[in-house]
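Below: one structure, written as structure tokens.
Every protein chain of the complex appears in place save one, which is left out.
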Amino acid sequence: MSIEVTAVSKTFGDSVVLRDVSLVVPDGELAAVLGPSGSGKTTLLRIVAGLDQPDPGRGTVRLDGEDVTDTPPGQRRVGLVFQHYALFRHMSVFENVAFGLRVLPRAGRPSASDLRERVTRLLHLVQLDGLAGRYPHQLSGGQRQRVALARALAIEPRVLLLDEPFGALDARVRQELRRWLRRLHDELHVTSILVTHDQDEALEVADRVVVMNAGAIEQVDSPDDVFHRPRTEFVVNFLGAVNRFAGQAQHGRVTFGSIALPHDHALEGHARVFVRPHDFELHAAPNGHPGVTATVLRVHSAGPSVRVELLAVSGETLTVEVSHEVQRALDLRRGRMVVATPRRIQVFAGPPRTDAW
Amino acid sequence: MKRPSALPGFGLTLGCALSYLGLVVLIPLSALFVKAATLTPARFWLSISDARVLAAYRLTFGAAFAAALVNAVFGFLVAWMLVRYDFPGRRLVDAIVDLPFALPTAVSGIALTTIYSSQGWIGRFLEPLGIKTAFSPTGVALALTFVGLPFVVRTLQPVLQDLEPELEEAAASLGATRWQTFARVLLPAILPAVLTGAGLAFARALGEYGSVVFISGNMPMQTEITALLIVTRLEQYDYAGATALAAVMLVASFAVLLTINGLQWWSARRHGQAA
Partner (left out) sequence: MTTRRPLTEPAWARRIVMGIALAFLGAFLVVPLVAVFVEALRRGVGAYLDSLADGAALHAITLTLVTAAIAVPLNLVFGVAAAWALAKFDFTGRSVLIALIDLPLAVSPVISGLVFVLLFGRQGWLGPWLASHDLQVIFAVPGIVVATTFVTVPFVARQLIPLMQAQGTGAEEAAAVLGAGGWQTFRRVTLPNVKWALLSGVILCNARAMGEFGAVSVVSGHIREQTNTMPLHVEILYNEYNFVAAFAVASLLAGLAVLTLAVKTVTEWKSS
């Protein structure tokens, strides 16, 4: 059951929330739509769900080839999971999950025993056996979200749409549920879209990541590609920490700070250079390696890797990530002089930006 | 959260408040029960159960119940409209819902009587249809509906406001029609609040006097409310009889309020939060 969004635009009042957005999610894939608040990702999801419509004449939504742009949500057979669960408080877990089956038109409604069997099976799938008689307020956040998922799956949806499903949960529960969702998806293969602003979540769970910004899609790629081969500046900045430099590109080389590196982009003129913290190598200074000479300002070593803040002689501050071995080897501490050599850089055209960097 | 008593004025304010309350509210109220206790059980029972009194109970409780029911249904519609729909003049309509709280009962009493009398603004249309409103139990119910109108609306508005739109969206995505969403999801969620509001309206209507005594006609055994019977007995210097009746009314009011509290507590337990 593939999802095809074609040239969708959406305006609310004066603000343009989606600009001519097109997206294809192939059958069986889990796509994560990632972006900051206001990027339009939730609106996109709601349009796929049928809770909102594109501006008249501005775009279509197709589910498995069928045009559903004007179909109401109840007839699209989509499963929806919300950030705050939206469970029916006055109904038990069983009744919540059974809801979609109970409201079917008489003809299609399952018998009582059939319904019970299906609900029990679903509760087993989400690992909530035995909780059928409980009420939502008696459950933990993680349990509630699993009930919401079972409820959405009860109607055997063509696609599953999740709007920041783990946003309201504690960090640890979030991680557990994230992994569990991925395993569930591997088992069921329901085409899914997951909206999130948490990049770790998107990168860990998804088959493909859709990065959105200000109503438009910046990049659609596998998690690996989006992180290591960002196509736009926004993607570099959004995914993970990054160091920025103003530089010049000329004849296949790019210079910034005191570094000159070959770069095979056909770029000329001003350049903006991005280097991720873990893409720097640190060496004791002085040495012959090309790099930025800098003094160590602070060392944060409480964690799986060591984060080092450096002050370059040219005045910029850098953040570099190294292993504990390197920290020991170089005896990194405040005041040490080191040379930071970039191993991998991303370069984009344009003069240095003075706005929010 | 335990707050330290670092702030000044606790003793002074609590002391003042308690003494004032005791003097103005508690001592006078206790006079009622003391007086009621001076009656022998036999006399007490007679006082509160003769035919005229029973007729008054039937009318008062019946009309108050009917009024509460009407207010539950129409008050729900009003609250729904004020919360869900946007229309010019909505603020004005919202403000006017509180009129029964602000308007003196005597004023509403004479206004309603004039409107529903046989030549009245509305009465003249109902008379030919055989519907007698003024000077009948129906008139009493109408007056009590006026008095209790704000209760359901004001109790429901915050509850409706706080209903997450996601609930309806979830129901819709699961295939429910608008009516199914309303009947299975929304109505059960707001029912406790409707009952609370109706209960408050009912309690208020039980003791209402000013709005009713003009429109009812005050005919013993037919359109005499309990409150009027108390006044009548007082005018005849039957203090004991009046007190006995008052005690019954108070107990009834408290019973209703306790039921409402019980309902809210039960609802909180069952659904995990207040109605």
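Should a chain be cited, it is by its letter among A and B, assigned in written order, with residues numbered from 1 in that chain.
Rule of thumb we're sticking to: a residue touches a chain if its C-beta (ideal position, glycine included) is under 8 Å from a C-beta of that chain, and two chains touch if they have at least 3 such contacts.
All figures in this text were calculated on a predicted structure; none of them were measured in a lab.
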{"item": "Among B:46, B:97 or B:268, residue touching the chain not depicted", "value": "B:97"}
{"item": "Where the missing chain touches subunit B, by residue", "value": "2-3, 5-10, 12-14, 16-18, 20-21, 24-29, 31-32, 35, 74, 77-78, 80-81, 84-85, 87, 91, 93, 95-112, 114-115, 121-122, 145-146, 149, 163, 165, 168-169, 172, 178, 181-182, 203, 206-210, 214, 227-228, 230-231, 234, 237, 239, 242-243, 246, 249-250, 253-254, 257"}
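As a working rule, only the chains that are shown with their structure count from here on.
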{"item": "In the complex with subunit A, residue positions of subunit B that touch it", "value": "164, 166-167, 169-177, 180, 184-185, 188-189, 270-273"}
{"item": "Contacting residues of subunit A [partner subunit B, same complex]", "value": "49-51, 72-80, 82, 84, 86, 88-91, 99-100, 102-104, 135-138, 148, 151-152, 154-155"}
